[in-house]
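Just one protein chain is left out here, and the rest sit where they should.
Presenting chain A:
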Amino acid sequence: MRVLVLLAALVAVATSTETFVGHQVLRIVPTTHEELQKVQELQDLEDLQLDFWQGPRGPGHPVDVRVPFPSLQPLKAHLESNGISYSIMIEDVQALVDREKREMLRSRHRLPLSTNTFSYDSYHTLDEIYAFIDLLVAENPNLVSKLEIGRSTEDRPLYVLKFSKGGTNRPAIWIDTGIHSREWVTQASGIWFAKKIVSDHENDEVLASVLDELDIFLEIVTNPDGFAFTHTQNRLWRKTRSRHSSSSCIGVDPNRNWDAGFGGSGSSSNPCSETYHGPYANSEPEVRAIVDFVKNHGNIKAFISIHSYSQLLLYPYGYTSDPAPDHQELHQISQQAVAALSSLYGTDFEYGSIYTTIYPASGSTVDWTYNQGIKYSFTFELRDTGRYGFLLPAAQIVPTAQETWLALRVIIQYTQDHPY
């Protein structure tokens, strides 16, 4: 809470002239008296213009200091050469200040009272999405239920929506969005898919027929820690927010953490890499939760994991150039799905195996699900192809979701028509 008070003070200053662009807040923990003294000496170096939020008190007590951009390199070098450990508490003070300013200026937030007044054409926060989920369930208790399949590293609930007309352990379709948190059009599309299923489950004959026999599971925010981080600190954060080593780098690539060719080329053993596979397969609770769910369910027949960007429809394998045994069938389904997608707005998609279409990738989601026997395993990369990339304008959310849904519908229908 002290952080908020200090931030408010910063905001007051910032509304005048001072800027905190590039400033970081470091947390330094001196463990010995020698280290403590070195940290105390820093207080005398006026040129560094350090702003101690929490001053040195004793060994083992954290010291929080705001560091102006020009002093970052020298200070970090000084700490590292003296073996004093630190972590980055706030990566960009100005970004946080700006956000606080906006929050304070914004008029009282009105949450939508129903999923009919929810704005599908804008991006939402985690709280707003979780509120949407509860609304959707409340409005459609006979069709939709919410499952908590686990908790994230930072203890956020992992929610899955179940669309079911009854039965017990029916064969099922799984769809997930947002496993990479910066791919915002995917979580936004997931919200739209949820509403679409509810709206169309009786009047769309394909969907009605599917739901007579199969269930649909949809995890909209598959990486909630990363997603929260993209709202508060770094819009381009991809990974989870776990800490596994003494490295100051955080996060594991959840799409390299699965037990299929784990640790192979096409993933990195460097914790600072965007494709860091993690210390071992399923180390990430976000991944583990899905693994456990899939194994316990035992009757999932299609698994679709949604990413952005690049406009691709991909099937296994990523960890080897060997074609998957069912590659011809998967290729044919992809062809139909892409044709349906393109029919709406002319959006071009390429398709093929992960390895030959995008790049070698080991430990990826659909390689594991495929090897578990879920034959119809696909990965989508949605719009665009690089003009906006991850920062896809909100106006493109609904068109993207609409065209993607046509492809999903093809896959879902095919799954129903080809039981195995």
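Points worth noting:
As a convention for this text, a contact is a pair of C-beta atoms (placed from the backbone, for glycine too) under 8 Å apart; a residue touches a chain by one contact, two chains touch by 3 or more; residues count from 1.
Everything below uses one rule, namely that contacts and distances are computed from a predicted model.
Per its UniProt record, the hidden chain corresponds to "LXN protein" from the list "AP complex subunit beta", "Interleukin 6 cytokine family signal transducer", "Anaphase-promoting complex subunit 5" or "LXN protein".
Considering the full assembly, A:391 is the residue among A:50, A:249 or A:391 that touches the omitted chain.
In the complete complex, the residue from A:85, A:336 or A:356 that touches the missing chain is A:356. The chain that is not drawn here is touched, among residues A:78, A:151 or A:235, by A:235.
What chain A contributes to its contact with the hidden chain is residues 21, 122-123, 184, 230-231, 235-236, 238, 253, 273-275, 310, 348, 350, 352, 356-359, 385-396.
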